[in-house]
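Missing here: one protein chain of the complex. Every other protein chain is in place.
Going in written order, the chains are labelled A and B, and every chain counts its residues from 1.
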Amino acid sequence: MDETLFAPLTTLGASLVLLFGVVLLWRRSLNAYIQAFKWQSVILSGVFFLVGYFGHDPELYGVGVALLGLKVFFIPHLLGRLRKRVGADHEITPYVNIATSLLIGGMLVLLAYVLMRPVVTVSTLPTRGALPLALGLVFIGLFVLITRKKAITQVVGFLVMENGIALLAVLGTYGIPLIIEMGVFLDLLMGILVMQVFIYQIQDTFESIDVDRLTHLKH
Amino acid sequence: MLFLLLLLPSLLAALLALVVRPYRPAVGWSNAVLSLAAFGAALGVAGHAIAGEILVWGPGDLFRADSLSALLMVCVSAVAAMTLFLSPGLGRSAAFTDRQLRRYHLFINLFIFSMLLAVSVNNIGIMWIAIEATTVFSAMVIPLTLSKASVEASWKYILICSVGIALAFVGTVLGYFDFVALSGRAENALNWPVLLNFAPHLHPEVMRIAFIFLLIGYGTKAGLAPMHTWLPDAHSESPATLSALMSGVLLAVAMYALLRWKMVVDATLGDGFTDTLLLTLGLLTLFIAAFSLVRASNYKRMLAYSSVEHTGLICIGLALGPIGTFAAMYHIVNHAAAKSMMFFLSGRILHRFHSTELGAVRGLLKVMPATAILFAAGMLALVGLPPFGLFMSEFALVRAGFVTGHPWLMALLLVLLAVAFVALLRHLNSMLHGTPTAEIATGEDHRWGLVPMLMSVAVLLVLGFYLPASFQSLLDGIAALVTH
Partner (left out) sequence: MNAYLLELAQALISLAVAPLLVGFIGWLKARLQGRRGAPPWQPYFVLRKLFSKEVIVSEHASWLFRFAPYVVFGSGVAVTLLIPLFCVPLPFDAMGDLLMVVYLMLLGTFFLALAGLDPGTAFGGMGASREMTVAAIAEPTIALAIFSLALRAGSTNLGQIVVNTLADPTVALNAGHLLAFVALFVVTLAETGRIPIDNPSTHLELTMIHEAMILEHSGRHLALIEWASGLKLLIFFSLLANLFVPWGVATTLSPVYLLIALPIWIGKLGLLAVVVAVLETRLAKLRLFRVPELLSMSFVLALLAVISSFLLR
């Protein structure tokens, strides 16, 4: 493939990844969130493979495969099972309504662009143009985590944040050292397993996974 | 070699807890003994650091111990040892089921392992991984007894801290990015000495943004305001021994991470930027903690807010140059000793009074005299009264503030400390005196459990009177790291 296609293709991939993140602000159904995360991770692995090919770094292929296994198969499967067991379906009344969330999401991407200006000027890599999109995704994940009431949505928001950080790493540095990347995956896996256990516990003690109900610990 | 001796015992202990089904008290005892081995190893490392040697070991210089690491290793392993000796499940009372005890011992040892790993690795990336692991492992122990409050606390804990750690990772990636942008990719790029060496060449604008992310991220873990909201909940709902570990040393490990990065960023930007940020956050933390202490209605939450207060103090100390860092590190040791002791004691009080409400605890002096005296001693230490060590470290901190030219800020700090002082003593008073309710049994059970607390008080008293030469040279070593 032609070298000049590298930058536009990675930008395209990063934009699609961001778009799936925006879907989290738009849809209400928990299943849609899990599917959006799944497809986002598919495209993210694609970006990893792309950078591995053009950046001549075969390690990234391995990382991409691990990402596929973890975030496309295992975690969505886990979350899907959790969702069915817990019986939650829709995010009915988020703290910030959908239209406003979408507008704030757009503003967050703009903020990411402003913050990343010095970083983009410093970099010489062809993938640098898409760096703000990755940070924007991190912010959108954070926003979803803060403003949504169902515990599963908060977990998906966190996962989307992690995807954003992975994208940031691969676009900015062609991937962090392998051992750290693997450590990050391990941490993420453990974190998700623990969160899953907690959501079952929340369901058992509160009869719902509405984070709104967790108000026993005031000051 | 010492590193192996430091890290393996906790792994072994966790393995034991995992493998032995059903749980037996022997597991608890062997865990406690293993932790002593780790403590010994930490002392060994400290010995090398005092002598001025930097220990490096492992493939690609994986492990490295300078004075800073050594200090924290000693703190962590000491508190860990006390915790494991005072843990439930050593054959005393049957407050927990076997399953709960097995889970407790498995995860608390993994938690201790990850904390020790965080302070002994050379690579800032692996340090991050270890700190993230601490969140996960400690979260598993918080809801040991399921209740609405503990489930809520654990959920808030894992969510907020994971988010914080993720943001810290963004900062780490940005730092790595800058290094790569300048000198290409390298396997050891995130090794701390390499990064520090290269730091003067890094781009200021990028490192500025990176530090902001790192501060918010590791600050969340350390309990700095306004990201501290998880702390009172998590520390009050967990079992007392876990709270001791978390309050005493986990916050310190997070500040350690922050200090490591601060040294790198200061080499790039000069210390004005980081100092201003740390001062602001530290004072805000202190402010919120002091006023929350006034309103506290639950003694475990009160202790948690006191941890927030002391984290704020440590943060301010780190912003006051080498003298301030000296004071802050001194303070970490003092606080670890005092706070862990307080939480152990609160566990005993909870066991007797069956409630964590301040209103429910009355007449402690009559009910459990020894506990009460130790509790009072600990509280006096925490508010910074002489002759305890915290007085000396807070004094050193304020002096550092005056020397570096922040007299008004130090005045504000003293006012806030006074507010906390009054609040804590008032609560202490209400707990110690008064008449207890009739059903509360009097007298101590399990007096041997008080021995570790006596040791903590002894340490605090010693540090309050004079600074042992070896300890001082360790602290000097740390201050030297920060001077440029």
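The criterion applied here is as follows: a contact is a pair of C-beta atoms (placed from the backbone, for glycine too) under 8 Å apart; a residue touches a chain by one contact, two chains touch by 3 or more.
For clarity, every value in this text was computed on a predicted model and none was experimentally measured.
Put simply, the missing chain touches A once the whole complex is considered. When the missing chain is restored to the complex, the residue among A:64, A:132 or A:157 that touches it is A:132. Considering A:105, A:141, A:177 or A:191, the position touching the chain not shown turns out to be A:105 (whole complex).
Residues of chain A in contact with the chain left out of this view: 8, 11-12, 14-15, 18-19, 22, 25-26, 98-99, 102-103, 105-106, 109-110, 113, 129, 132-133.
Following the convention adopted for this analysis, only the chains that are shown with their structure count from here on.
Measuring from the averaged C-alpha position of chain A to that of chain B gives a distance of 31 Å. Of all residues in chain A, those touching chain B in their complex are 115, 118-119, 122-125, 135, 138, 142, 145, 151, 154, 158, 161-162, 165, 168-169, 172-174, 176-177, 179-180, 183-184, 186-187, 190-191, 194-195, 197-198, 201-202, 204-206, 211, 214-217, 219. Residues 123, 125-126, 128-129, 132-133, 135-136, 139-140, 143, 146-149, 151-156, 158-159, 162-163, 166, 169-170, 173-174, 176-178, 180-181, 185, 187, 189-190, 203, 205-206, 209, 232-233, 236-237, 292, 295, 297 of chain B touch chain A in their complex.
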